[in-house]
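The structure is given below, and queries will be raised subsequently.
For this view, one protein chain was removed and the others were kept in their places.
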Amino acid sequence: MAADPRFHAGTGPHRLDRIAAAAGLPEGSLAADGARLFEDVAPLHEAGPAQIAFLDGRRHLAALRESQAGAVILPPALAGAVPEGCVALPVASPHLAFARVAALFHPAPAPAAGIHPTASVAPDAVLGEGSEVGPFAVIGAGAVLGARAYVGPHAVIGPGCVFGDDARIHAHASAICCVAGHRVTLHHGARVGQEGFGFTPTPEGRYLTIPQLGRVLLGDEVEIGANACVDRGALGDTVLGPGTRLDNQVQIGHNVTTGRGCVIVAQVGISGSTRLGDYVTIAGQAGLTGHLNIGSKARIGAQAGVQSDVPPGQDVTGSPAMPVKDALRAALFLRKLGARKGAAGPAGAGDLAEQKGPPAGRPGHTD
Amino acid sequence: MAADPRFHAGTGPHRLDRIAAAAGLPEGSLAADGARLFEDVAPLHEAGPAQIAFLDGRRHLAALRESQAGAVILPPALAGAVPEGCVALPVASPHLAFARVAALFHPAPAPAAGIHPTASVAPDAVLGEGSEVGPFAVIGAGAVLGARAYVGPHAVIGPGCVFGDDARIHAHASAICCVAGHRVTLHHGARVGQEGFGFTPTPEGRYLTIPQLGRVLLGDEVEIGANACVDRGALGDTVLGPGTRLDNQVQIGHNVTTGRGCVIVAQVGISGSTRLGDYVTIAGQAGLTGHLNIGSKARIGAQAGVQSDVPPGQDVTGSPAMPVKDALRAALFLRKLGARKGAAGPAGAGDLAEQKGPPAGRPGHTD
Partner (left out) sequence: MAADPRFHAGTGPHRLDRIAAAAGLPEGSLAADGARLFEDVAPLHEAGPAQIAFLDGRRHLAALRESQAGAVILPPALAGAVPEGCVALPVASPHLAFARVAALFHPAPAPAAGIHPTASVAPDAVLGEGSEVGPFAVIGAGAVLGARAYVGPHAVIGPGCVFGDDARIHAHASAICCVAGHRVTLHHGARVGQEGFGFTPTPEGRYLTIPQLGRVLLGDEVEIGANACVDRGALGDTVLGPGTRLDNQVQIGHNVTTGRGCVIVAQVGISGSTRLGDYVTIAGQAGLTGHLNIGSKARIGAQAGVQSDVPPGQDVTGSPAMPVKDALRAALFLRKLGARKGAAGPAGAGDLAEQKGPPAGRPGHTD
């Protein structure tokens, strides 16, 4: 099935030679097929003769052999496996080539320049040329947006905030105390720049908020996922380096800094003042305590609990986190132990089972 | 205490025979008590003579014996334990019966048909009969809602979206690229249909977004919790089967599919392309990596880390996840080990304690 035209406008059909050029194939590599017309991209197992599919490895080789796709983007080593009538488009990086071909058929929509009559834009706010401001959006005093900014319905940009060119600030996102580069995206409901969790107990047993006086600085091409949160610095700034991407529901504490190109998957939490180098990858639901240094290109596993520094290039996982090989060895030990009947004594295990119930957290009860 | 009338309008008082009928008791089972009037439902330990309480098992038997409730819904085996003057309403499923009785006293409010003057509704959007659109709601071009839809304040329904009858889209929820069945609920701040976390590195060390060209399909009676996120498919669709319920802050990646009646508790994360069968239960904070198959009626424990397929009907827990009995045995081993003084050598344990600090992640500091 191709993209639903209710949601994704298309520019097709396109000639295969134009598609191949977008995919990065050398000119003239298609011979007679260059003039064939294609209507859209589609998944390998659903694509028809007028659609382009892709695969990136041997895992889907069986699906390739049975595919009805008219052409397939794939690694050169698999080019010989395309079925009769299907054109192979061999490239070194199928994902990258496919992304470019998909964008040929479905370019990101340009903003529809103009300010919706219901939007609330401060008189001294500056909007770059070609910007679109949606219904009920709020842009505060002195805010500055670059060219072709898209500000979705109900988005709130606080006083003094700066966004560069081609910002995409989706519905219900908010940004305060924020200075951002070019091509920055805040997805739906993202929260940027709010007060961090900084307070201190008083002798009377109350808590006093410590004024949070910093900012959030976002490098070029940073993306913040839906309902993710980035607190502003307490003193000094919270900084996300160029190209860093946060998935949905990530939590970034005050004064965290990241280098270039970090990838932080959904539901990760990073506590205050932790510093990431460049190209750090953190898989889903991992948590990092505060004041750590995570070296460049370190990779942190899903659900890891990181409580100490990680050297550059190291892979860690587990909670508490340890090098991946060690964690696998420890996990294997526990798995074997668990599978061995009577290892901990049946009576004891029974007690625990009763206490815990399999699995914990049964929903649906309200008493 | 009964429900606060500022928040929950009531229809009472009702006669006990009507209440018993709602609870599913056979007609005529009440004898003389049928004419007694009851004003509301209430918790067992707070209910008075004009209120209906319930209990579902022996756990609250002591509270039953001391209850002042005028009538109690309970399992038949406990009917003899009601105190003097309290009417027993014995049913096989007390929760279900109580839900129906509570709904008799407090039916879900019907939408107040009409469009708030501040709402922004596209001229070609279609709203079913009896629909209510709240202040500052936004309904995009070509969107179609069925009869009796409720669209709360600030909710955003994107262009082309479809919702069936009796949709409830609460305040601040957003839906784009979404086609939904009947009786679907999006709770406050739920995010449906935004771009998934799909991108690919370029040779220059940047990331290129892969156009996300799919949709979100929601079956009848699906519910999405507050601030939960459901990304649309990359190619093809993200699908939640009929009756599936997501609790608050759940994260569903692109191209995830679920069968019928799955129950997914708060803060669970499911990575892209994982497939759930029917009636899968996932307890709070569990995480599933991508491209897995989880069989029907499998149950996944709280905080489990699932990295491989789960057969139908299997219960797993732990991180990495293993069968529940094995996980309990492994946990018991660790608990016994931990409780044994000197097991790992006091010096070593001391080092670790110093390194980590009990407990990690102390809040409230801002330096």
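For reference, chains read A and B in written order, and residue numbers begin at 1 within each chain.
As a working rule, a residue touches a chain if its C-beta (ideal position, glycine included) is under 8 Å from a C-beta of that chain, and two chains touch if they have at least 3 such contacts.
Because the structure is a prediction, the values reported are computed rather than measured.
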item	value
Residue of B:145, B:216, B:235 or B:256 touching the missing chain in the full complex	B:235
Residue, one of B:14, B:36, B:148 or B:172, that touches the chain absent here	B:172
Touching residue (missing chain; options B:132, B:165, B:221 or B:326)	B:221
On subunit A, residues whose C-beta touches the chain left out of the figure	43, 54-56, 60, 95, 118, 120, 136, 138, 142, 154, 156, 158-160, 172, 174, 176-177, 189, 191, 194-195, 197, 199-203, 205-211, 213-215, 227, 229, 231, 235-236, 247, 249, 251, 253, 263, 265, 267, 269, 271, 281, 283-285, 287, 289, 299-305, 307, 315-320, 322-336, 355-356, 360-361, 363-367
Interface residues of subunit B (partner: the chain not displayed)	1, 3-4, 6-8, 41-43, 46, 93, 95-96, 98-100, 102-103, 105-106, 108, 116, 118, 134-136, 152-154, 170-172, 187-189, 196-201, 207, 210, 212, 221, 225-227, 234-235, 243, 245, 247-249, 254-255, 260-261, 263, 265-267, 271-273, 279, 284-285, 287, 289-290, 302-303, 305, 307-308, 319-320, 331, 334-335, 337-340, 343-344, 348-349, 352-353, 356, 358-367
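Keep in mind that, in the parts below, only the chains that are shown with their structure count from here on.
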item	value
C-alpha-based rotation, subunit A on subunit B, 0 to 180 degrees, nearest 5	120
Chain centre separation (subunit A, subunit B; CA means) in Å	25
